[in-house]
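Here the complex is missing a single protein chain, while all its other protein chains stay put.
Up next, subunit A:
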Amino acid sequence: RALAAGPEMHFGFQTVTEAERREKIYQVFESVAKKYDVMNDSMTLGIHRVWKDILMHKMNPSPGTLLLDVAGGTGDIAFRFINYVRSVREHQLQRKLKHHQNLSWQEIFESYQKDKSNSLGDSQVVVCDINREMLKVGKQKAQHLGYSEGLSWVLGNAEELPFDDDKFDVYTIAFGIRNVTRIDLALQEAYRVLKPGGRFLCLEFSHVSNPLLSRLYDLYSFQVIPVLGEVIAGDWKSYQYLVESIRRFPPQEELKAMIEDAGFFKVDYENLNFGIVAIHSGFKL
């Protein structure tokens, strides 16, 4: 794979080489890392939290699931996963206890102890990101919020994941695939590391087809967001890049075709907020 002055690619609305693009994107996230969460909240008026919750609901993970969250940076998906699995596990345990109505107190106590120590039911999430700064912020957040169990942080490139084949039950990439330079490679890697039957989930900005809404959305994107970027994060350029990269990203159907090309089956997408955001799902069958 030649990384030298290679083919022309887009960086927002600019044209750059492949290598330049990777470098520029790395710098973008290096500089926004500390204000990433704040900016997300202010740009989307907090709605990004709902989007991520919907993603988790769609995933509906059962305890024992092994999740790989790529471009997971500051850990939003990972923390939600842990919360979800923990509550499912609690329900499971409650139901088990109800079933065992005729056990002795001793037996109930013992089973309770055993299950309590396994509050996640062996579920695990690996957060993988190419950017050291984003991972740092994520780890700090985890410590701050008290997440320790079932969580690991790995530095890695979505186009060449440092994992073995057939390892994970679910692969997610939330608002990250847009920044990958070779999307097809990332999809192939996703396919590779998923177990048979595993699921690919992608949450990403997408194409708004409604013309009126599209105009409003464009207005908001190009006039408001970079200004917010300057005011809150002191970084106009990065948020200009963000907005432009959304426009350059393939629309729903095209991404669906790319996912199918990587070998996934039952590929489908769900539009959120009229297509501002879309969740694509596929299975490795």
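The definition used in the following text is that a contact is a pair of C-beta atoms (placed from the backbone, for glycine too) under 8 Å apart; a residue touches a chain by one contact, two chains touch by 3 or more; residues count from 1.
Everything that follows uses one rule, which is that contacts and distances are computed from a predicted model.
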Which of "Defective in cullin neddylation protein", "Myotubularin phosphatase domain-containing protein", "Ubiquinone biosynthesis protein" or "V-type proton ATPase subunit a" matches, in UniProt, the chain that is not displayed: "Ubiquinone biosynthesis protein"
Contact with the hidden chain (one of A:E23, A:D166, A:D218 or A:E253): A:D166
Chain not shown, touching residues in subunit A: 1, 58-62, 64-65, 164-166, 169-170, 185, 188, 191-192, 194-199, 260, 262-263, 265-266, 281, 283, 285
